[in-house]
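A single protein chain has been removed from this complex, and every other one stays in its place.
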Amino acid sequence: MSERSYTQVGTRPVRHDGLDKVTGRANYGADFSLPGMLHGALVRSPYAHARILSIDTSAAASMPGVKAVVTGKDIAETSAKLMMGEGAIDLHDVGDNLLAHGKVLYHGHPVAAVAATSLDLAREAASRIKVEYERLAPVESVDQAIAPGAPILDDKLVTAGQPSSAPKGPTNIAGRMELRRGDLDRGFADADLIVEREFRTAATHQGYIEPHACVARHGQDGQVVVWCSTQGPFAVRDACAGILGIDASRIKVIPSEIGGGFGGKISVYLEPVAIVLSRKSGRPVKMVMTREEVFRATGPTSATKILMKLGAKRDGTLVAASASLWYEAGAYRGSPSGAGAMCCFACYNIPNFFIEAYDVLVNKPKVAAYRAPGSPMVSFAVESLLDEISRTLGFDPIEIRLKNAVKEGDRAPYGPAYGPIGFRQVLEAAQAHPHWHAELGPNEGRGLACGFWFNAGMNSSATVMLNSDGSAGVITGNPDIGGTRVAQALMVAEELGIPVERVRPTVADTDVAGYTDVTGGSRVCYATGAAVIEAARDVREQLRARAAKIWNVPVEKVGWKDGQAVPQDGAGDQKPLSVVDIAAKLSHTGGPVIGRASVNLPMAGPAFGLHICDLQVDKETGQSKVLRYTAIQDVGKAVHPSFVEGQMQGGAAQGIGWALNEEYIFNRDGVMENPGFLDYRMPVASDLPMIDTVLVEVPNPLHPYGVRGVGEVPIVPPLAAVANAMRDATGIRYTELPLSPPRVLEGLAQSD
Amino acid sequence: MDTIRVQTTINGEAVEFLCEGHETLLTALRDRVGLTGTKEGCATGDCGACSVIMSERLVPSCLVLAPEAEGRTITTIEGIANGSGLHPLQQAFLTHSALQCGVCTPGFIVAGKALLDANPNPTETEVRYWLAGNLCRCTGYDKIIRAVLDAADHMRRSQA
Amino acid sequence: MSAIRYEAPQSVAQAVGLMAADPGASIIAGGTDLLVQFRGGVKRPSAFIDVKRIPELTSITLDASGLRLGAATPAAEICEHAEIRRLWPGLVEAVHLIGSTQIQGRGTVGGNLCNASPAADTTCALIVSRAHCVIAGTRGERTVAVEDFCTGPGKTLLQPGELLVALRLPRPGPRTADAYLRLIPRTEMDIAVAGAGVSLTLDARGTCTDARVAIGAVSPTALLVPAAAEALIGTSVDRAAVARAAEAASAAARPIDDKRGTIAYRRKVVGVLTSRAVTIAVDRVKGR
Partner (left out) sequence: MAKVHFSSALSQHTGVQEITIDAPRVRDLLDALARRFPGLETQLAGMAVAIDGQIYNDADYQTLQADTELYFVPRLAGG
């Protein structure tokens, strides 16, 4: 990977879609309306666990202005699967989550929906639908779910990944996974120091400011159009097709600007219901969630219980590690327990380890992906224990991590050897950073922690078109949350040698864009970027052929340098032709030029992050304040550095919120008590300092520019960085998040 | 259905709309007047995405009844740019890449304008506390605060 | 759903008349609590009576006798009033803590009081400042001490058809200052988990001649704590006296466990806040 120089990549142009966003012209999911449009409202379960005995919709259906009413019967139970990054998603569960078929599995679980001429009327009608339930005891935690005699959510459930010897019979354990290497007992026998703790983290929500929203129109000809806010228009199209038994070619999904997702807007919650309501009413239907519905009924990430044990030699070398990971899945299988197991010890070479990970059903909303799903929780555990080992053995926290850090050629816990990775360089950058050596005041503590994420590859397509004036357009199907459109424009500009302002990036609907997997998994700059570069190079090759035609020479005699076709190998003294020159002759030389590429890339190669947090603690009230924060990360190559910094700063803020104040609070009946931004306490502007960033660039050979995924790693280190800073400031090792003032004060009271 | 006729001024223009007594100013702006730049993030006054300026006061339009707009002057995000040019805050948000998804940006820019009108030379801390009612989940606030401080500096210099 | 009426009376009499004619109607000042409750289905009024067009409810007058705050004056306006900031810094602290800048542009002291949340920030500050509530109704006007106004969570002593018009605060005597502190997990935007308001007067030698201490979010209503005041009066407000006042405040607390805090936490922290508020008030008196 020769260290090439770039003219456009690496600069910080204004994003092309920025003007609409700062002037209020950008359209998000709820900003779209159609003539004759109806408004939909959902009827949601008041119980966390119950059997549906009957649904009487007559009172609602008879109201003037009510045009359609649907229940679970209107969405057939399907056994279809949907191929996604994580593999085959079970559409049966997705369908049951849209409108319950027999049982309600969490408070807020939709059971019916109404479409009416106004939102107030739809809500009034929804309140008149009479649902008869047989209440069942709710399962509220992992401990309760696995206790003998626990209520069973799905009596047909079979634990996936369970060895054949394991007992069958009703269970709430949906899946088990294990990873093992070496001889665990001998490893711990060799250890001079063993540290072991139980860690607990609370369920947290992605917290995007834009609630889910869509408009669906089911035409009398069976053609369906959906406008929605989503991370994956193709995922929405294929999920709706699978669930409703419609041909994918009959569904067109038009992504709006998306008001944040972080993994929470990959699944479908509204779209299939809106389609069915539209079919029954013959009119377009708009559905917009309230903030309360977003909290109660869309994916938080798992609450977890983690038992972890580390063994180390006196010289700081890690020799053994074991972890038992219990992740709440919510109503249906599918927590990120597997990813947690794979990330657990991924930063360090540990010769002997045993990890078991469980996916456990509870009566809460089904969890969804939340930025490096599964990784923050295990990082909280392993980085806290490493902090203890370094204190006990008297090691500098960076030294002990350097001693055990993985490098190229080392084998990851999940098997294969690492390619080129930048973990050591990140550690060395931290060692050199002034923050690591700054003075601390009274009641202030400093914590450091590292984090890992895989970064996905998957399918992407791109189309690059050259206009006759020499400007260009690039089309992809990836909704742009974090500035990927301007990054794509930079790549096209770099390849064609034209200014980035002359490239127009567009996020197109599923009829226009080539198939592409979701915006997520930190993959868009990597995989879709690679397709964009390839498509731009396809254009460049066509321009060489056009120059050859103009010069009447074989194409081999046309070179390309700095955005110009140049004569080579004795092609005579032709004057180089710029993109603009060739574009002006397109119609003469064969017609329009369209570059096209599609890829299915292997995983992008992991990225490592390290965060340093200074925390001031008020020991009389348990309150704490982040005074200084630094995020260091191997980003491979920063295409648009401002937005790479933005991912690191945003991820850090979410991680800090997860560490200090964010949690789902349930009462004994399984009802969430804080479904709003008042008591679900996300960090506000006055809670945080400036978040300094250091971009380490160890190129990833799988991408033409060395790009590595950057979006997800930054949420991983903050949990332990804050917890280790709390330990440094108070002397107490807190092992349960969030570190809210009551919990901190209780710990302080017990310790003195 | 006894609707109420409201006569008000939005972004410097006389506007009239019909609404119901319990409708909020937010839904009236979006659904009756068609100005969808003001966003709903929570409808409980906790996220700031619906911020507008009503008679020189920064308010959450989701907690204002639409009829209360009668006879008042309202500024929404659509009225921040003055005709041809962008407001310095809008320009600063672009040059600082102070937005990612952008759904909170209208609220931040309207709140930022109210701040700079009241305090042309705020410190970082004053900016952070003034904007504490505007939630952002993407940026971690860093670049937003820098953009507001930069815009304030620019406006002070251009008035000097 | 029958549409809900909106009324905008121009006078107290007109407002009282509307309330008498329609007991199902709700008074709306800032609406920052009421509209959230309405949206959540907790309250379903037949009409909103917007009192912000009534001069007596939206005016601030300060004269020799003291301060008269219109019940529907936005918090922001109070916090911008230089004289109020000088004479009642604690009250301004409490008012300024109500929600975000946006909420400050709407929320009112009267609305905060009528919502009667046990955690309301302004109630403690009003109690220690000996504020009185001016109430209008079909049978004319009456005045009650603010510590008696809230009778329980969400409940006040207002009779049907009665309207809170204003709050009267006596002008503080010389060498008198107040302070208000609250505990919230974040730095902004939270509802108080515990709150403490203090007002005290020192003589020339620094001896405390008068004091009032009120605690919030630790009982069904904000509580005046005479024992805490007595721990200060007659002392030089030394560490021991401050500690006794804090203990008295903790002892008077009747906290509950809820999504914002535990009983033990609230009891301890209300004492810490009391001692800190006393210290600030003393510094303010000496600082002047």
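As written, the chains take the letters A, B and C, and residue 1 is the first residue of each chain.
As a convention for this text, a residue touches a chain if its C-beta (ideal position, glycine included) is under 8 Å from a C-beta of that chain, and two chains touch if they have at least 3 such contacts.
None of the values given here were measured: they were computed from a predicted structure.
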Shown chains that the omitted chain touches within the full complex = A
Per the whole complex, from A:35, A:87 or A:148 the residue touching the absent chain is A:87
From A:339, A:450 or A:579, the answer for touching the chain not displayed is A:339
Touching the absent chain in the whole complex: find that residue among A:10, A:282 or A:419.
-> A:419
Touching the absent chain when the full complex is considered, from A:227, A:454, A:629 or A:705 = A:454
Can you name the residues of chain A that touch the chain not displayed here?
-> 84-88, 161, 163-164, 177-180, 206, 262-264, 266, 338-339, 342, 368-373, 414-419, 453-458, 517-518, 520-523, 600, 602-603, 702, 709, 712
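By definition in this document, only the chains that are shown with their structure count from here on.
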What pair of chains is linked by the most C-beta contacts?
-> A-B
If you average the CA atoms of chain A and of chain B, how far apart do the two points sit, in angstrom?
-> 29
Residue list for chain B, restricted to those that touch at least two other chains = 43-44, 46, 129, 131-134
Chain C residues touching 2+ other chains are 40, 187-189
Can you list the chain C residues touching chain B in their complex?
-> 3-6, 8, 28, 30-32, 35-36, 38-40, 47-48, 50, 52, 74, 76, 99-103, 105-106, 187-189
Touching chain C in the complex: which residues of chain A?
-> 120-121, 124, 292, 620-623, 625, 660-661, 665, 673-674, 677-679, 681, 683-684, 686-687, 740-742, 745-746, 749
Contact footprint of chain A on chain C as seen in their complex = 1, 40, 183, 185-191, 193, 259-262, 264-265, 268-269, 272-273
